[in-house]
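This report concerns only the one structure given below.
In this view, the complex is presented without one of its protein chains, the others remaining in place.
This part shows chain A:
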């Protein structure tokens, strides 16, 4: 028997370890003695030692954890005793009055443990009525009213009788009076359960109020002891649905409700859900839910209900997978829970709203898994949520609050489940619930929506849908009244806007309804326009490109639509207006490129006013260049594109084309840096060679004289570069350009031109250069060019359209 620890310097934990160790050593010693006595067949002595050993379980000093360890050690040893007795009985050596013998053990704890052990032996050897013994034992245990000791004693009883209960139907021939039937088994367990629960609840009142927390924790550690009774009930095969409904469940619920202890109720209600089969829950829902309503106010009823709904939803899903109806049609499962949740909300007005919302979340999960086609049920849940939010009269729910998080969860569920914007739009209350969140909440949902749409490539196909979806995405599209306008990272903002931009490509009407697509684009344009100068650089370009694509589509089916030309005109006007808006937002390089793209797009779609439109686009590009682009690098890049685009524009008449070409040449000459001027002039030279006009009907211009003029100008500019290295590089480039036009039949270019340039580099410029990487590069470039020329000179082609390279001087 452990004594009170005398040293006050040890910590409570060390105290426990010491006490436990002391107790365990007693157990060890006594168990050894007991076994020795049993070996010598001295039963009485063995029982005395067993009794002493069991005396350790009389302690009040051990914590539940330590007591459990002690208990387990002793149970192990008691097994030896049980086996010895069984052996004696089975070999015909009945021990007389064993039952009475063990009653002489001094204290009640050892006495009862021994009685249980002996009782089990009697049952196993069919000595007496199973039924009677079980009833006796379960009643006798009332003798221990100390909560911890009583719980473990009754647990011992339950474990020992694990496979010995009379699990037979009442009409089973083997279920004799003496043996008993399943009713007796149920009664046994239910009585044990009630008594254990009472002990467990009583623990809450033991000791000082300042130890309340520790007691709660200790009670939690012991919950499995009580729960095992329910497990045992569930393991009875002969309990049919009727018995469960009439006897088992009501019995359990009565105890649970009447004990009025929140901790016990919470655990046991959930235990019932986990332990008994789902089919049976479906049949007893009303009873169970009625009990839920009667639980202590501290019980988190919503957690219990969520567990139950989750369980039944999983059941429904499994049934569906097996090809059965998910829920038997006569059970309106959704309505039952919906009503119940309403009742609970009314009965517990102080329940935090986030708990209510978490119930709605589980309801939606139920709807998805058991009633997948019934979209209206999901909307019903959203409607009830709205009503609940109205009751608490909060303007905008804070995203960071518990309620905000639950609402976020709630809204994400239909998004992630349906993976379809169209289906989402069929939930009229979705948008309304969304509006109750604060800005951060609405934005979070919007981002989830966009990402979901992009990941699943869910297209939006009508203008109404576009409007509805963009409404939901409002936090990403334009500044909101409840938005804090500063502090967002520029990169994050760009990332969000890029997401929106990508989404624009999901706006796609059916190919047979191009007019719808146009309406969608114009409608989207209005919404995105409200985003302001910060956002339109991201959102308008995709719209513009979708418009270009649409124009081409109209062109492709022009036989079927007599209004197609007017429509194309409208589209290009729309694009023009969008690009102009970008200019107003103080952009230059992007709109310039978009104007060029527009000109090219218009040139390819041959409708009445397309030349005018293309001209308008290209002149806007040039205007932007002159008015807004001042950085040298940017100018060169832009001019390159302008010239290159012009080279491809085949829809202009000579009257329109000529001034633009001249302008290009002028702008090339006006660039700040000489090398840029030289290279730009080279680019422009192409405009007189390979580009075409309406009059030429696709044939290239081939104005060799003008080409040579450009190249001569370029050469002159090159010689004005003071750095011989730069000059040399430019002239080698020029050599190649001259050869390029020469080879294509420009008769104004002669072998002499080429020789002069090569000689200039070789004789004049290269010698001026120090040996360096730069010199090496130029020499290599020149070398490769000369290689090519040598080959062409020495291997004249047999076809007549390539010129002769005779006279090229390479050495």
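As a working rule, contacts are C-beta pairs under 8 Å (C-beta built on N, C-alpha and C of every residue); 3 or more make two chains touch, one makes a residue touch a chain; residues count from 1.
One rule holds for everything that comes next: contacts and distances are computed from a predicted model.
**Student:** What protein name does the UniProt record of the undisplayed chain give, "COMD7 protein", "Kv channel-interacting protein 1 isoform X2", "Vacuolar protein sorting-associated protein 29" or "AP-4 complex subunit sigma-1"?
**Tutor:** "Vacuolar protein sorting-associated protein 29"
**Student:** Touching the left-out chain: which of A:68, A:179, A:439 or A:545?
**Tutor:** A:545
**Student:** Considering the complete complex, identify which of A:593, A:663, A:702 or A:753 is in touch with the unshown chain.
**Tutor:** Touching the chain that is not displayed is residue A:593.
**Student:** I'm checking contacts with the chain that's been left out. Which of A:121, A:248 or A:506 qualifies?
**Tutor:** Only one listed residue reaches the unshown chain, and that is A:506.
**Student:** Would you mind spotting which of A:18, A:743, A:762 or A:775 touches the chain that isn't drawn?
**Tutor:** Missing-chain contact among the listed residues: A:743.
**Student:** Tell me which residue among A:61, A:86, A:140 or A:454 touches the hidden chain in the full complex.
**Tutor:** A:454
**Student:** Using the document's contact rule, name the residues of chain A that touch the chain not shown here.
**Tutor:** Output for chain A: 454, 457, 491, 494-495, 498-499, 501-506, 538, 541-542, 545, 548-549, 552, 589, 593, 597, 600-601, 603-604, 631, 633-634, 637, 640-641, 643-644, 647-648, 683, 686, 690, 732-733, 736-737, 740, 743-744, 777, 780-781, 784-785, 788.
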